[in-house]
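Only one protein chain is missing; all other protein chains are in place.
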Amino acid sequence: MSDARLYVGRTVDLLAYQAENVAGEQLTVQSLHGDGVHSGRITTGIQKLAQRFTLELLTESGSIRYNPTRGCDFITTLRSGGIQSQIDLFVAFSSALVDIKRNLQAEELETDPDDEKYDSAEIINVTFSPGQAAVYVKINSVAGDSRTVIAPINTVI
Amino acid sequence: MAIEVSDLNTLSQTSVDDRRELLAQLLQEYESRVDLKRGVIHDLLLELSAVISAAHEENIERLRLSNSLQGIIESPELSDPTLVDKVLSNYRLTRKSGSAASGQITIVVNRLAPVTIETGAEFEANAQTFSVSSAVIARTSTASVQSDSDKVLTPLGDGNYAFTVSVVADQIGLAGRVKKDTLFVPSVAITNFVKAYASADFVGGAEDETNEELTSRLEAGLACKALSNRSSMTALLMDRFPYVVASSIIGYGDGEMLRDRHSIFPFSFGGRTDWYVRTSELPINLGISVTATLMSKDTTDGSGIWQFSLPRDVAPGFYDVKNIRLSASAETAGTFAITSQIRGFDVTPETSILRPDIETSDEAAFSRYQTSVVRFRDPLTITDALSVGATKDYAVTLRYMPGIKDIQLAMASRDTRYNAGDVLVKAAVPCFMSVSFTIEGKSGLVLPDATTLKSAIASLVNNSGFCGKIYASQILDVIHGYLGKGLAVANLDMFAQILKPNGSVTSLRSQTAISVPNTPADMVTPRTVCFVLDPEDIAISARTINVP
Partner (left out) sequence: MEYPANDFQNKEKLLNVLGTHWTNTYGGKDFVEEFVRSRGELEDQNHINLTEACDLLSRLDAPVYHKEKWLRVVLKESERKKRPIKYGDGTVYGEQPITGQMPLYGGSLTAVEYVFPLTQPLVFSQLAQNKISEPSLSWLHGIDFTLNSDSSAVIFKTDPFADSNLVPVEIFDGDVVIDREITLWFKNADLDKNYLYTHIGYAVNIYGKSSESYKNLLNAYIDSLVIGATKESLEKALAAMLGVRVVQNDEEIVELIDSSGDNLVIVTDKEAYLFNVNDTATVSVGDTVYKGQLLTTAASVHELNSGAVPPGVVALNIGPDMMAGYIDGVMFCDTTVSTVVEENVDGKTKVSFDLVGHPSDVEKFWDDVHAEGIRRGATLAELLDTRGYPPPYEPTAATLPTTINPLAFLIKNILRFNAFVVKIDLSMKLSGAFGINQVDLIRRMTPPWTALFLITTGTQIESPVNLTQPGDETEAGGSESLSTFIGAEPVEESVTGSDHVSERVRLAVVEGFCR
């Protein structure tokens, strides 16, 4: 459970990827209204950074008509069938990281909390199974390992 | 309709950015807890709001531009003729539709026998087709005439007979303006046919008015149509005589105004207006029949000096006598030599028309009050058996601007003029130009169509108004529009002759620019002179050369 006091002094965003817990591996629900239990949740801190990263990673470059530099080519490469192997995946991801880093850092301010500032990301594991691939990505904030994980809270903004 | 709701994919990036940033700034200030970096709020609220708001802005901007004439004409999205027409209706302007040229054809036959020409019968000239507008039956005598549409065959004195039919060009546009004496070829057989030719220059014939031409009349559309100031006077002229090409108003304080100096003091008193008008891109060649009187005989060769008068209402304000031939002559080129032309003026009063204050023939030159006495030498008519005072008919071609009399009478009539409104309408002082140049290029390259190119150059010059100067670069600019890759222009030469109101001629020649001299005492200045260039006076030669 998270403490609402941890949100003080921080900016928040709506949570687009709903999860039961903030720690551990679990499948998120891609819904703004969640599953009926975790509806209308807001997020901040490292999870907000993770959400920003996810949005950048999953947005195809040029697809936001008036923000054409946002996003990266990762999904485009994936959809075009350009990823046939683990190496292809690493190459595409590494290439995407350049764009993601540029975009995330460009919108960050010096005054932002360190755990909301993007530093780097890396693939820690990739698993292939018929019809799907799972990519495990580690996102590092400027805060490094010293961060407080602030869980989403059910609240209104 | 050119105004459409904006496509969300074609908005201005700057506009969306500005809207997004403004909204972000406001939200951030009003609610500092919200993160407006990439995220749900940013993407779903901020971005979408910015795009929709920018779309509204774009639509409003289009609405605004649709009311700006410059915006309409210069914006590719809005330069739709329908929209332009709608906006210009606010200026009381209507686009002039194109019209077909029309005129009369003289048909010559070699027997005195009836000839029938059906309505719609076609003739061809200058690669244009002309159709007879109403059926004509040429009868052998007046006694045999049965209806108003019947014509009587006129003997030409050489065993041939002639009659005329009216024809209209099948296509609208300038190409239908054939010149006097241009030969026509009938598409159907005509009994006893010898030849057919244009009786006079064809008139009318105009393209649909372009946006540029239409906007050049904006001021005239707005202005009241009255003899008030130069703008409203021009509007009046264009309203009553829409075929007018250009005009220039000379008044008090202008050096060219001589008619307000009729006192013991050598300077102007005002109260007079000279209105120089160009009513046609090219002067019209008008064929008339005159009866000349033998004035003297040359015993050495038997030729005679003949004289005829041109009263004020024959080709009012005419420029010059282009040719004089025997009435029965089948020639379409050449002329008897004019030995003298004395201009005069005739201000015989007319009911309700203010007689302008004219004291000299120079002041009356090119106005409907101009008269002229012409003497010429006829070497073909042997005068041995004739007495001085004998008469003979001749065919004369005059060059003139049409409508000068009509405009004069309109402006001097009591329902138009103000009291003491002394306005004298004159044909623009002509500066007849000729142009020659060479198109050079590698062997095998396709040369532009000469007729089209000449027409474009002539159009440039003849629509230049009272500009005072024609640059070679303007003509070159037109030529280059017609040249393909590998072709170039060389040796452009311009020659011009100004026919002054006093009858004398000033010649000008240049490879760079023809400038009208500023001699107000002669009434020759850039404000009174128009350049005239007949496509026939453009000589184009071609030369094969290895153009780099």
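Order of writing sets the labels: A and B. Residues in every chain begin at 1.
Methods note: a residue touches a chain if its C-beta (ideal position, glycine included) is under 8 Å from a C-beta of that chain, and two chains touch if they have at least 3 such contacts.
Computed from a predicted model, the values in this text were never measured in an experiment.
Of B:Leu11, B:Val40 or B:Leu69, it is B:Leu69 that touches the chain left out of the display. Annotation: of B:Thr273, B:Ser361, B:Thr383 or B:Ser464, B:Thr273 touches the absent chain (contact as defined above). Contact with the undisplayed chain is limited, among B:Lys86, B:Arg111, B:Arg230 or B:Lys405, to B:Arg230. In the full complex, subunit B touches the omitted chain through residues 18-19, 21-23, 25-27, 29-31, 34, 45, 49-50, 53, 56-57, 60-61, 63-64, 67-71, 91, 215, 218-219, 222-224, 226-233, 235, 248-255, 258, 260-261, 263-273, 421-422, 466, 468, 518, 520-521, 525-527. Interface with the hidden chain, as seen from subunit A, comprises residues 98, 102, 105-106, 109-111, 155-157.
Note that in this section only the chains that are shown with their structure count from here on.
Against subunit B, in their complex, subunit A makes its touches with residues 7, 10-16, 32, 44, 48, 51-52, 55-56, 64-67, 70, 103-104, 107-108, 157. In the complex of the two chains, the subunit B residues touching subunit A come out as 8-9, 11, 13, 16-17, 20, 32-43, 47, 50-51, 54.
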